[in-house]
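Got a structure for you, written out below as structure tokens; questions coming shortly.
Just one protein chain is left out here, and the rest sit where they should.
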Amino acid sequence: MLTFTIRRLVLTLPTLLVISLVIFMLLELAPGDPMAQVPLTVPPEVKEKRREALGLGQPSHVRYLKWVYQFFVVEPSIMIDWLTSKSTLLGWLPDTSLYGGDLRVISWQTRSPVMDIVVQRLPQTMWVVGMGYLFGVLIALPIGIYSAYRQYSIFDQVGTFISMVGFSVPTFFTGVLLIVVFSVNLGWFPSIYDTTLKVNSWDSFLQQARQMVMPVTVLALYNAAQISRFMRSSMLDNLNQDYVRTARAKGLSERVVVLVHVLRNSMIPVVTVIALGVPQVFGGAIITEQVFKVNGLGQLLIGAIEANDLPMVQTLTFIFALLIVVFNLIADVLYGIIDPRIRYD
Amino acid sequence: MKTKSLLLGAVTAMSLAPAAFAERGADGHVNVIYWQAPSILNPYLSGGTKDLDASAVVIEPLGRYDQDGNLVPYLATEIPTLENGGVSADLTSITWKLKPGLLWSDGSPLTSADVVFTAEYCMHPEGGCAQLAKFEGVDKVEAIDDLSVKVTFKEAKPNPYGPFMGAQAPIIQKAQFAECLGAKAPECTSANFGPIGTGAFRVTEFRPNDVISFEANPNYRDAAKPAFATMTLKGGGDATAAARSVLETGEFDLAWNLQLAPDVLANMAKGGKGEARSGFGSLVERIMVNMTNPDPALPEGERSTAKHPHPFLSDVAVRQALSLAIDRPLLVEIGYGQAGRPTCDLVPAPAIYVSGRTECMTQDLAGANKLLDDAGWARGADGVRAKDGVRLKMLYQTSTNAVRQDFQALIKQWWEEIGFEVELRNVSASVFFGGDPGSPDTFQKFYADVQMYANNFDGTDPEAYMAAQTCDKAPRPETQWQGENISRVCIPEYDAKVAELGKTGDVAKRAELVKELNNMVTNDSHMIIPLVDRGRVTGVSNTLGGFVLNTWDSELWNIADWTRIK
Partner (left out) sequence: MTDVLSTPPRSQWRDIWDQFKSHRGALIGGVVFMSIVVVVFLGPLIWTIDPTHVEIRARNKSPSFSYPFGTDQLGRDMLARMMAGGRVSISVGLTAMALAITLGSSVGLLAGYFRKLDWPLMRLTEIFQSLPLLPLLLVMVTLFREPLAGAFGPEKGTFILIVGAIGVTSWMATARIVRGSVLALKEREFVLAARSIGTTDFKMILRHILPNVISPIMVSATLGIAAAIITESALSFLGLGFPPDFPTWGRLLYDAVDYMQQYPSRVIWPGVAISLTVLSVNYLGDGLRDALDPRIRGR
């Protein structure tokens, strides 16, 4: 397993380069123009000059190689410099100064380094989308297990109903519904998320909790619906296996049979689904973030796509790709731990 | 309520305000929401309205347009004119005088060097300045003394109020931007995100595409203003959510550009927390008629170019019938309510330039049918008219937007009633308005028979706007499909009149020419079919005083005068 992990890690870099090239070519092919949001009153000659100032006049392979250099060399060196000088974790290390003043990945919309904005957006995405996902998983697992164990009981039927409705009604509807009920009519929660709020007292913590309730609920419902269905079906597959009968015959308690033997063997599809979902947490929840004005990474990506801000789209998409590759690898390693019979070499 | 009475009310409130609240920062905090979030506070690096509006809180031009389109001095002592000698008699130069004693928010004095630098910054050939058009024709900008600046044009300029006038061309501080000229412009992130200004507020935190925090500028020229100590400008979401946060939940004080169905807005206003106000500028929703043939069977590079005239839209009777079949008042009622008025003109304001023809105002299906019958377009068995084997089958495209899709459905039905076959298409706005020459779906390429969108002009002078419809400005492969003459209008007489307009200084004569030009493309030839004069709708909280809706300048132009109504 260890050799497998190491070999996969070594092969990750070329994979990532290929992915970054594919993304770049896709974005080149996609119709769009960074001047799309500029008012029509700005004459075409001025727009052409601005395109040139953005570097659009250069051939695409030059722009790609520039991006590769900026993303793989310049940005990491800034990151390392920051880690060794300012961060609390590694600040004790001797300060490095790897960054030599090269141009960083610059957004076309804001004319500022893309990574700075990403770092600025991470907290709200992690808080809202991350919590939504975490709660989703925590709700989904017990519901899935119990629904399967008591298949076709009232609990199972109600669970099925809620999760299917929860999944088939899109978040652009549930989000607005919650706002209308809880912000407009009841006035319990704010309809607009305040990203400048700093949590440093009990009151500000309560305020933070209040503004997180609705988006987290929407996301948790949506995620739980999906994961609980996979958990339930996988448990059902295993509950009738021969080994379960054997385990029961051996006199093991029902709790041990279900929660240890059956659960462990049922985890493979669930682990896959959960691992598939984690990069999406970082990718933000585009619609939910829009509805509640959370302005996290999802909103950043959609805004960049609408404005055809290619450096921003390329960088964000690539960061998500990196996470996808890493979490797929983690899932593969977990398979081996859950079921030692699985071998890759 | 009528717009006029609203405006009057607001003006009275504003004139009373200073007497009632005469202390800076006494009214606490004000919350503004823009459903498009500002990306940068340097208007020279972004043409977006959201960015211009946000920067207007911090940096100011020498003069602005007020709500009636009049020029009012801001950093200048007065607006230079021919009468007061500020504009030279031969119209080739204009001299601005700064108010004495003005300070930047960092405490340093504002001088003519800053004004000269601003021009240098935008006119730098490598800077990619978004407001270059404002400085068009400028020969040199020079400081005469510490407080006077002279702008010299290459030739006589009938409208010399391009540089340093309006939200598009504010003064930036030389000390802050001196190292940011040309190609270095994007490297000055902290300056672009937090320009030092002379405006009522200064930036405390800028989160691009998210939220901006401001506080009152301690060096603002009026010691009693602004009444608010701090301000938040939140961005993101959509127009509905922005309207809701002002009109229904009252979390915000002002919401920008609420383009929503009138009954949705009216229902929200029942909440009693605020009201929707509207004002009119020069924005006109129109249908552009393709004078060239967009047939997909034509080879790439010849589609929608002057090589192939349109098989039936080049017939003026067909175009007139299209215009006559439209019930403009009904469109307004459904799509815009109080924020729209039917129009037959491309130039809906200022009043002196409006031709004011009204023959398109009433729908006349019978008249449209008769026109087509007389022109020889006879109905076939399926109800679709044809002549010499040419069927009246059209593709009608626009950008994705709820109101536009409703308009498409309505207009399609009217056109079908007079014997057209209409296919609809909607295109994502970022593609439609983007100029990507590789995409078949841009409005410049116009691979459709008719298309609908809105356009306006900057400031109060329509010269550049009229000049956009000349023959040489048609988008075509040789220009990488760039160009503003979307309908591919090509009338030599029109081009000649545009040239004449460029040489005419007398306002009355200019107005006459603009009216003629307007009618040549709209009421007389129907190459452009105006539909709705679109106002801007702003949601204003009942507790916000002093706000005056201004469609000629930034939405936040008079933020120094805002107060809290207690």
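Note that the chains take the letters A and B in the order they are written out, and that residue 1 is the start of every chain.
We adopt the following convention: a residue touches a chain if its C-beta (ideal position, glycine included) is under 8 Å from a C-beta of that chain, and two chains touch if they have at least 3 such contacts.
The model shown is predicted, which means the values in this text are computed figures rather than measured ones.
Colleague: Which candidate, A:V74, A:I192 or A:I305, sits in contact with the chain we can't see?
Modeller: A:I305
Colleague: So which of B:A178, B:L330 or B:M361 would be touching the chain we can't see?
Modeller: B:L330
Colleague: Per the definition of touch given earlier, which of B:K307, B:R425 or B:K503 contacts the omitted chain?
Modeller: Here the residue in touch with the unshown chain is B:R425.
Colleague: Could you tell me which of A:A53, A:I139, A:I192 or A:V313 touches the chain that is not displayed?
Modeller: The missing chain is touched by A:V313.
Colleague: Suppose we count only contacts with the excluded chain; which residues of chain B make the list?
Modeller: On the chain B side, contact with the omitted chain comes from 240, 260-261, 263-264, 267, 296, 330, 334, 400, 402, 405-406, 408-410, 412-413, 423-428, 431-432, 438-441.
Colleague: Which positions on chain A touch the chain that was left off?
Modeller: Residues in contact with the chain left out: 15, 18-19, 22-23, 26-27, 29-32, 152, 160-161, 164-165, 167-170, 172-173, 176-177, 180, 184, 226, 229-230, 233-234, 236-237, 240-241, 268-269, 271-273, 276, 301-302, 305, 313, 317-318, 320-321, 324-325, 328, 331, 335, 339, 341-344.
As a working rule, only the chains that are shown with their structure count from here on.
Colleague: Please output the residues of chain A touching chain B within their complex, sorted ascending.
Modeller: Interface residues on the chain A side: 29, 31-44, 46-54, 103, 106-107, 109-113, 116-117, 120-121, 176, 179, 183-184, 187, 190-192, 194-196, 290-291, 293, 295, 299-300, 303, 305-308.
Colleague: Per the contact definition, I'd like the list of chain B residues that touch chain A in the complex.
Modeller: 33, 37, 39-40, 42, 45-49, 126-133, 183, 185-187, 189, 192-193, 205, 207-211, 213, 232, 234-238, 240-241, 244-245, 248-249, 251-252, 271, 429-436, 438-439, 441-442, 455-458, 464-465, 479, 482-484
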